[in-house]
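Omission of a single protein chain aside, the complex is shown with its protein chains in their original locations.
The first chain written gets the first letter, and so on, giving A and B; residue counts start at 1 in each chain.
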Amino acid sequence: MKKVYAREQYCINCRLCEVYCKTNHSKSKDVVKAYKKESPSPVSRISVYGDSKASVAVNCRHCDDPACVKACIAGAMTKDKKTGIVSVNESKCIGCMTCLAVCPIGCIKISNTAVKCDLCSGEEPACVKNCPNKALVWLEVGGGAK
Amino acid sequence: MKYVVIGASAAGLAAAEQIRKTDSEGEITVLTNEAYYPYSRPSISYYLKDKVAQKDMPLRRKQLFAERRINVVTNSEVTSIDRKEKTVKCKNKKYPYDKLCIATGSKPFVPPMENISGKDNAFTFLDFASAKAIKAAANSNSKAVVIGAGLIGLKAAEGLVKICKSVDVVELAPRVLPSILDDKAAKIVKKHLEENNIKIHLENTVVKVKSKGRKITGVVLGNDKQMPCDLLVIAVGVRPQTELAENAGLETERGIITDCKTMQTSDKDIYAAGDCVVSTDMLDNSKKIIALWPNAVNQGIAAGSQMAGGEEIFTSSYSVNAIDFFGMRICTCGLINAKSDKYSEKISQTENTYKRLIFEGNRLVGFVLINSSENAGIYTSLISNKVDVSTLEGDIMSSPSLFLFNKEVRKSKLTGGVEV
Partner (left out) sequence: MINYIPREFDIVRDRERCIDCGCCVRQCGFDCHYFDDDGKTVVADSTRCVACHRCVDLCPTGALSIRKHVCDYKDNANWTPRIQQEICRQAATGGVLLSAMGNPREYPIYWDKILLNASQVTNPSIDPLREPMEIRTILGRKPEKLTAVKKGKSQTEMPPQVMLETPIMFSAMSFGSISLNAQKTLAIAAKNLGTLFNTGEGGLHPELSDWSDYAVVQVASGRFGVHKEYLNNSKFIEIKIGQGAKPGIGGHLPGEKVTVEVSNARMIPEGSDAISPAPHHDIYSIEDLRQLIWSLKQATNNEKPISVKIAAVHNIAAIASGVARAGADIVVIDGYRGGTGAAPTRIRDNVGIPIELALAAADQRLRDESIRSRVSLVAAGSFRCSSDIVKAIALGADACYVASAPLIAMGCHMCQKCNTGICNWGIATQRPELTRRLNPEIAHERVENLINAWNHEIKEIMGGMGINSVDSLRGNRLMLRGIGLSDKELEILGIKHAGE
């Protein structure tokens, strides 16, 4: 499946991926409104870790055998058979965060429910589209954290 | 090939689905004593507090079972297993099997109390039916008493406090959540619960109930203190449901004994998975019941696969618990109450956050996180992969991220080793 891959050698710690992810998952799809007006505040599903010396963006690997799906006690976390996208059904999620406790790369966010990368439902993800340095790429290659 | 699975929660469902993945032909029957298709048992407390609607309780869409040709039979309590004839019996119906999986889970334990039997307003809290019954019984004038301050008891209390006039929790142990928290963490949680109007009575228990006919009107505690009560929830703990296995002559010891890898019992055609099974804790090799969802799913997958001739095995057991009470997030894993010289610990604490990591030598073997569970899964992976923490680059006590690992490891975790 096509996934987002981070290339640490080009990550410039600008964290615009977070800004645009949050915006794309907002009601208004407008950066300023997403940050200043909307309540509840939308949550970015990608996070840049590190500092100016070395940084990298982390979002869901959509693992082949996802620990979060197996751990979900509410049946809210599923992996779509066709697209391979691992996503949370927010009305089923009870916010227990067991998924977060088993995710080996740390990509699940805490809000009222678990929140995570949905690969922008198949369109070119906002983080990739807006990365100013091609540190994020959207590619069809195998592999991923188990 | 005929497969029968007894029980339709985490382990039973996982086993049935794994059988279908491995064997596209065989006949799969899942028998459940409940009235519902597989649903999320942990969601019952959220149902109680109206966070999850009944329509969101099922774990799968109903059509999916038809599509996967998994025959779920509700209201079918299995009464016996005939190993010679290879059948299981429900009341007056028999189901023949070639391979059988027992995933009966656990049952609530009701401690001896004077005058408890035959009361209409005493409940356990383990399945959807009990949650519905409690919800029907509770109202804004109710004075609820919950016996047990474990996960189930406190979740019931959290749900009830929204509805009832008062909620009192009685716990025999000297702290709340005794099985998943240490003393310091428990104090923080207790304070938070009390701030949210739950009264906690530690090192105490209900010895007697007072009643008017079939209706409880009050309870008497061990210290002779009396409390009015018109809704009693008994949640002191659960026991593995092993009667079927025992009566069929399978080897049991508190739970059902399996080989812990293929999940095969002492009968080669019978497998067992989930909360009814004795597991080995990979962190200290102790035998215990690890009654946790991910564990049950993984055991179910292994059992299902093996039953259908597949090769999945169950590899690791350790406990991971994540739970929230009134917005306070608690996440614990591994050996949190280990008391021995070979363990060391690191603690950082603020007014409402707490982080304690437990090490055995250079290995992380457990953690307790309160309101600091960001990326806790990275700690969990350090535990399950038995990582030598001296090889890590970042400060293990800071918020964990992939930057705990060196560049190569980080890259392989993110890209699976692919050059991009």
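Note that in this section contacts are C-beta pairs under 8 Å (C-beta built on N, C-alpha and C of every residue); 3 or more make two chains touch, one makes a residue touch a chain.
Owing to the predicted nature of the structure, the values given are computational and were not obtained by experimental measurement.
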I'd like to know which visible chains would be in contact with the absent chain if the whole complex were considered. A
Determine which one of A:Q9, A:S28, A:S91 or A:S121 touches the chain that has been left out. A:Q9
Taking the full complex into account, what residues of subunit A touch the chain not shown? 9-16, 18-20, 31-32, 35-36, 52-53, 130, 132-135
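Rule of thumb we're sticking to: only the chains that are shown with their structure count from here on.
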Between the Cα centroids of subunit A and subunit B the separation in whole angstrom comes to 28
Within the complex, subunit A is touched by subunit B residues 10, 14, 39-43, 46, 51-53, 56, 58-60, 293-294, 297-298, 301, 320-324, 329, 331, 333, 373-378, 380-381, 400-403, 407, 410-411, 413-418, 420
Which part of subunit A faces subunit B closely enough to touch in the complex? 5-8, 47, 49-50, 54, 56, 58, 61, 67, 70-75, 89, 91-92, 94-106, 108, 110, 137, 139, 141-145
